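After this line comes chain A, so read on.
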Amino acid sequence: MSFPLLTVVAAVPAAGAVATAALPAARRTAAKWLALLVSVVTFALALVVAFRFDPGSKSPYQFTESHAWISDFGVRYALGVDGIAVALIALTTLLIPFIILAGWHDADPLEEAAPNRRWRPTQGFFALILAVEAMVVISFEATDVFVFYLFFEAMLIPMYFLIGGFGDRAGGEDEDGAARRRSNAAVKFLLYNLAGGLIMLAAVIGLYAVTADQLGSGTFSLQQIVEARAAGRLHIGTGTERLLFLGFFFAFAVKAPLWPLHTWLPGAMGESTSPVAVLITAVVDKVGTFAMLRFCLQLFPEASSWATPVILVLALISVLYGALLAVAQRDIKRLIAYASISHFGFIILGIFAMTSQGQGGATLYMVNHGISTAALMLVAGFLISRRGSRLIADYGGVQKVAPILAGTFLIGGLATLSLPGLAPFVSEFLVLVGTFSRYPVIGIIATLGIVLAALYVLVLYQRTMTGPVKPQVSGLPDLRVRELVVVAPLIALLLFLGVYPKPLTDLVNPAVDHTLSVVDKKDPKPTVQVDAVPGGGRHGHAVREQDVEAAK
Partner candidate 1 sequence: MTALAAASSLTSTGEAVQFWILGTVAVAGALCTILMRRAVHSALSLAGTMIVLAVFYLANGAYFLGVVQIVVYTGAIMMLFLFVVMLVGVTAADSLKETLKGQRWLAAGLGIGFGVLLIAGIGNASLKEFNGLGEANAGGNVQGLAALIFTKYVFAFEITGALLITAAVGAMVLTHRERTERARTQREQSEARVREGKQVPPLPAPGVYARHNAVDIPGLLPDGTTAELSVSPTLRERGQVRDVSGESLAELKALERRSEDWLGRSTGDEAAEPPPGGPAPREHKEGAKK
Partner candidate 2 sequence: MNPVYYLYLAALLFTIGAAGVLIRRNAIVVFMCIELMLNACNLAFVTFSRMHGNLDGQIIAFFTMVVAAAEVVVGLAIIVSIFRTRHTASVDDASLMKL
Partner candidate 3 sequence: MENLIALLVAAPLVGAALLLCGGKRLDRTGHLIGTLFSVASFALGVVLFADMLGKGAGDRALHQQLFTWIPVGGFRADIAFQLDQLSMTFVLLITGVGSLIHIYSIGYMEHDERRRRFFGYLNLFLAAMLLLVLADNYLLLYAGWEGVGLASYLLIGFWQHKPSAATAAKKAFLVNRVGDMGLSIAIMLMFTTFGTFAFGPVFAATDRAGQGTLTALGLLLLLGACGKSAQVPLQSWLGDAMEGPTPVSALIHAATMVTAGVYLITRSGAIFNAAPTAQLAVVVVGAVTLLFGAIVGCAKDDIKKALAGSTMSQIGYMILAAGLGPIGYAFAIMHLVTHGFFKAGLFLGAGSVMHGMNDEVDMRRYGGLRKYMPVTFITFGLGYLAIIGFPGLSGFFSKDKIIEAAFARGGTEGWILGGAALLGAAITAFYMTRVMLMTFFGEKRWDPAEVHPHESPKVMTLPMIVLAFGSVFAGGLFSINEAFVKWLEPVTSFAHGHSPVSATTVTAATMVVLVIGVGIAWGMYGRKPVPALAPRGSLLTRAARRDLLQDDFNHVVFVRGGQELTGTLVQLDRSVVDGAVNGTAAAMGGLSGLLRQLQTGFVRSYAVQMLGGAAVLVAATLLMRGV
């Protein structure tokens, strides 16, 4: 048994969370620095994983650990990562330090709050963030359905407190009203996800029953089930498989969130502080889409292809629906939330297009969307914390007084509308191509999304940043150093991955191919066979002959 690297990656933030929470009330700054340190260490460990990961290796999962846990139910503490998981773990651990930095002052107790030895909001805030990180990481690593389910659900607890407990102080005048809306949003988030989780639990038990019935001893191990299925030892009846698939998919669709199940997201993102909003949309929701890719498709291939048309239509709806609603929003954060819904539609579209471009693009999309939304949302958060309002109408002409803030905001927005040269373009185009190559009509309709994206981003930018300077805005300071430290690396990363995404694609491609092989789908072949290699020069002649004979 080699060094349990994956466990450590998850254990470090967990321990950090406990340590942070244990600090006494007076040591707020110490708690912040401790949390930051822990998250950075975690990121370093994740980088170790990423670099020691060998994309070329035959086995689908690497760094595997497996220990018997609840032997009566065949539950094993089994971890292992493929390229997709590595990418997403890297994203998560990368974003957490920025989230912590961005939320540096979000949880400071209010001035008028009487000093209380047991009242430690700051410690709680950062401890909860670290706890979420630990759970997210381990649910990316889990190859045992039960372990995954456990942390997939446990994630809700810290998230609930993060949403319900710490609002941005943009509520301003009515603190009580803000608190009420916050707790409503938190409860809604919790109930939605719990409902999904319970249905999934039923499906998990059903899966166990099926395996126990057919393999003799029931198991939750993803690998075992996939292998048994491949070896023909496991035949899940069509009806059963579809039910189980729906059970799993429902939970993931709530988390993702897919169209009719999305209504918790705007509230949750709108009411929570912007770092928490980033945590929700850029980190936690990714678990949903990731799980579709890893569990839904690999456990239930037939059912997945059976459900594909409906899911594609739903994803298409959320692409356009989210974009259209984003256009109509009056609240900056809600606008970004609806934009995220649209983007998650793209991700799911790519996953269920069942082409290597689609799924590779979807995976890239998860990473890129995480980074771009983080950039946009955090800058928006800085803006909101300055002005103390989330309403777009309260801004105007910020570009004049805070050019750097406006510039970063614009870049974040351009990334959101997936401008070529920025990372999201690569993934979005891949998703569209992947979808188009199998379902042309859906691909074309989805392309409308890029126009709508331009609409809501530019409208937001125009209303907030341009135009005559509003009096309330005139005093806004520009980005501070801490905030620049948060935003600049994200933007740099967006540019880098937009021009040179190869490291990411190399990481992801084998995993995607493995998934497709499990689902047993091939990319559609081009209708016309092309002899020349792409980029081969000297085609002038060919063109000339063509044209001449065409002209005659």
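Candidate selection criterion: all candidates are chains of the complex that A comes from, given by their letters.
Side notes on the structure shown:
As a working rule, contacts are C-beta pairs under 8 Å (C-beta built on N, C-alpha and C of every residue); 3 or more make two chains touch, one makes a residue touch a chain; residues count from 1.
If you're wondering where the values come from, they're calculated on a predicted model, not measured in any experiment.
Although all of 1, 2 or 3 belong to the complex, chain A touches just one of them, candidate 3. Residues of chain A that touch candidate 3 in their complex: 188, 191-192, 260, 262-263, 321, 324-325, 327-328, 355-357, 360-361, 397, 399-400, 407, 414, 419-421, 425-426, 429-430, 432-433, 436-437, 440, 443-444, 447-448, 450-451, 454-455, 458-459, 462, 465-469, 499-502, 505-506, 508-509, 512-513, 523-544, 546-548, 550-552.
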